[in-house]
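First up is the structure itself, then whatever we jot down about it.
The full complex has more chains than appear here; those shown keep their coordinates.
For clarity, chains are labelled A and B in written order, and residue numbers in each chain start from 1.
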């Protein structure tokens, strides 16, 4: 009874508003607040705390787009399931009897109880704990004692949630008409295939409740302007923090050498680096339906893995043949990013809890056959991304407190270093229905790299 | 300073709205939400979380009806008092000098401080701790140093709260014109008299804060459709979980035998069973002012008490002459139910704290002369209803999370098993002023049993 309390109350603060009148006033309020927005500058403060804005985001983004849910290797057998919460919506993701992954609103069609009550588990059928209405792994209502013989069970399946699987990454959409996912599937699948997510195992997860609006976490993620001082581990391994304004000839030579290292090695399976510059590839682009980005990016000299000392911390994953220094990077808006080295992969999932509260889960994956204590050691595997993540959450919580001030006013983005923060904010504003915002065209590195 | 915090903030979230304009908009909002309601189906989700709905309930139900407050045996002597909180309203229930029980708003007429600051206590006079304004046990202002000689004390009595006592059960009403209580008094008093609540003592109380709307707790209470799997202890002792659709001839014979057992015994004081079927008596009925229900119900073979093994766990209470297997059951809306065996009684009181938070208190009573350790043992007395209660709170908290989902939609009630949930929901909607809801007529078992 105790555990669920804070959570439940929080998530409930921001629901309802279905009637036409309340949606109109929502729209009016968002439009009024958006009038203070100036492209190229950070968002007006209300966008990080206002309940109406939050409700609009749930509607236009979180219940419209594709959300990373988890890894297919977490539910290998028919009947395996896990649950997640998007705002106040609980979703069950299930491996069905036919081996396909399906997702349902985890809400009994009888009186609305949660059906799956554990964060993860295994079940032959999905049985509501309240009155034992029993659903198949395909969501169909199979039994409901006491409802009488004339009751039409076919009308009371669990409500379906759309699912896509990209090479072991499970996505779901709460929308009736989700965003188009074909291009995302092609780009992500092609780049992710050799990583072997589907034959990986989860070595570790850490859950965070971050006192910051989810957009602050993305804005932090979309630039490495803050990395030099805040991420001592990350910047040793990477080139992202070098941009057009501070990539010296020496650094450029290092990047080129790093790119060449991976291009020159003979390999059947390892694709070479697609990212050949410092900084970050341009993304997202709402006009071209680009809510995803993936690339292979070289690491600094001496790093074959994003680890504290650059050495590998686990055996090779997937189809990789050698300990090479490229990393796979995937991001999908609004809630996922992944950094994968040849030996391990780290996934980060955001879920909104309230205007100023975001639930974050971080997964560390290794090859399914790797044995803890023998093939890998938590003390080596975990610190690089645990430190980097927690450094960022602290930044975001400080920023949340600052943008809550009545004295906060939007500030200008650096064109060298924050082009992707700007792109994210424009993408967001356009999805919210704000007029007159131009979206720069994202480069298609995947296409270019072919 | 620390303890009161969460509570105070919570209760304060849902107050005010006195001006005519805000009451109108309240009415409009409730009416808009009620448009989604379909009789025979569970309530639309907003009814379990919306602040406006909660304010309307406080006004139309909690500050209109009769609320169980506590037991008269808790305040045996003049000057004994206890306090309780109905939403943000603190009430003091006091045994006055004339032996009568009175209740007052526990709010000083000077600057509004709480007057009685303990959950229960004893006082010759009620003295506000702030400036020592002093009230008699009848609520009259007796002294207020510093206000000057021309100050008319008669205008500053504590605000009275209406009180009724039904054979040791204390009820109060915050209404100017409370619901009619005459029929309730007659039915409850007649059936409760032999139980001897007034000469009982409280052996144990447990307080819960349940993260669920108070209506979910009632809806859970009004059916035993959920009992088979959720209440292994309860279903061994009772027949309620058998309804018209699953009462086999064998079960019907068991019920008949149980009813006969109590009818056939010669007894001056023990009334025989009034409930002669499985399932639950139909209740409530707003059109006939039936917000209460009471009956004597047989227990299963081998059970003389609602205890873990069916044996008595304390000496006989009240006027009972023998360890018989009937139980007294009383329910009064919106906040009380009681199950009393021949040897002990268990009372449950609900009080709303917020749209998604309900304070619940459970009392275990035994005969006033019973001695702990000698005549009864907590480990035998408490588990049956502690387990059953906590099983229900967990159910309700899971349901709250489900109905908070944007995907929740009302589901159909079983006509065999949930007729009383439906009756409760219709009662509620009619009290809220929703038009076009029909209320089935409640059976008057008390009348029928005569």
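Throughout what follows, a contact is a pair of C-beta atoms (placed from the backbone, for glycine too) under 8 Å apart; a residue touches a chain by one contact, two chains touch by 3 or more.
Small disclaimer: the values here were computed from a predicted structure and weren't measured.
Visitor: If you could, jot down how many copies the complete complex is built from here, 2 of which are displayed.
Guide: Taking the entire complex into account, the copy number is 3.
Criterion: only the chains that are shown with their structure count from here on.
Visitor: Could you state the distance in Å from the CA-based centre of chain A to that of chain B?
Guide: Averaging C-alpha atoms per chain gives centres 47 Å apart.
Visitor: Under the touch definition given earlier, write down the residues of chain A that touch chain B in their complex.
Guide: 1, 4-5, 8-9, 11-12, 15-16, 18-19, 21, 58, 63, 87-90, 105-115, 117, 129-132, 146-148, 151, 156, 159, 174
Visitor: Can you list the residues on chain B that touch chain A in the complex?
Guide: 32-33, 36, 42, 45-46, 49-50, 208-211, 219, 225-226, 228-230, 243, 245-246, 355-357, 390, 393-395, 397-412, 414-417
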